[in-house]
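Some notes on the structure that comes next.
For chain A:
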Amino acid sequence: MGTFSSIRSIPFSEFLIFGRSETKIFAIVASETVFLGATFFVAKPPFLPIPFSDSAALLITGLLTVVLAAALYVLLSGLGYQTYSAKFHSPVHILKCWAAHLAFSTVVIYIGYLLLVYPYTGSIVLQPVDIGIGAVFSTGYAISIAGIIYGEDYFSDNPNTKPEDIDQFLTAAEDLKEKPEPEIVDEPGQLIQAGDSLLTGLQTSNLEGTGDLASDLQDWLETFKQRELQGQKKMVGDLPNSDAQFSVWEDRYNAFQDLEEELREMDNSASRRVVLSVRGK
Partner candidate 1 sequence: MVNETLALKRIGEWADLSGEEFHLYLDIAADVQSEKLDEQEGSERLSGEQYFDFLNEQVLPDERVIDELELAGLSEEKLQRFRDGQVPILEMYSEQYKLDYGLDQVADFVMMLKFVRDYMKLTGEDSVAPRNRLQYLLYLVNLELSKEDTLPNRSNRTTLGNLEHTGYRYNFSKGSGPYSQKLYRDKNRLFAQSLLHEEVMEERVSEGDEPYEISLGENGERLIAKYGKKLDNLDSVLLKEWDLQQRDVIREYGTKSMEELKELVRSMPQFQATPKNEELLKARQRDFDEPVDPIQELMLNV
Partner candidate 2 sequence: MEKYAEDREFGPPDKKPHNEGICLFSDSKSCYGDDLESILNEITPKISGYEETIVADPHGEGLDLMRDDPVEAETTILKSSLWLVHHECIIEDGLKDDFRRAINATPPRTHVCILIDAPESEHEEIEEDLDEVTDSQNVFTVKSKPVLRNSIRQYLDMSANPKRGKEEVIEWNNNVCDLIDARS
């Protein structure tokens, strides 16, 4: 585990593994790489079965790379959406992850190139067509790694309930705030249930910053559980317009607003936020 721990200690690894188990990711990358390496060794160059002119090949590989790179971004934003870190829902942060994945896969592919093509060409300087083909391979390789991580999560026995939990938490809070007391049935219970589930997700997440959010949520939930309905309503923002409003309730509501902000950030994937911002929403 020493090797994995050292990987974990590098914040950069977060860009690649999204807080997943290092062992699992290492196994996925290793098997992928072995598979790819084996393919390189058994295959015979040239790789393009149809003879294209250089410019056509560059055009095709360029277009393919753009499409694959975009798909990689969507896939990575999906992976980010499964995490309990607000940072991994940010388009910029996902872009960094995207770059990290591409950089990693480019290095692997270049090593493969050196092993397979260099003996034929005798040159370590890449030809334009090699760059184009390499780019397609790199993005494809990155997609295959991200896809396996994503699929592994998707078919796991512990489905990620984060989106439902966030929705239940925020909806219950909104209802609790808006409804008069006699109409409130089980909103505090639903809020607590969703909050506890989110808390478990945050506490078991390995990502940087989730610990702080978990601690804030835990403190707020503990207080919420101990309050009567009258106080619980105040904690989610039903602060009566009173001259003698107590700051203790305002503080608790402010803490809720901070939590709400972070949870709302986690409620949209990076790619969806990009689309929304393009649409001007």
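Inclusion criterion for the candidates: all candidates are chains of the complex that A comes from, given by their letters.
Annotations for the structure displayed:
Definition applied: a residue touches a chain if its C-beta (ideal position, glycine included) is under 8 Å from a C-beta of that chain, and two chains touch if they have at least 3 such contacts; residues count from 1.
Note that the structure is a prediction, hence the values are computed from the model and not measured.
Among the candidates 1 or 2, the one in contact with chain A in this complex is 2. Here chain A touches candidate 2 in the complex through residues 182, 226-231, 240-249, going by the rule given at the top.
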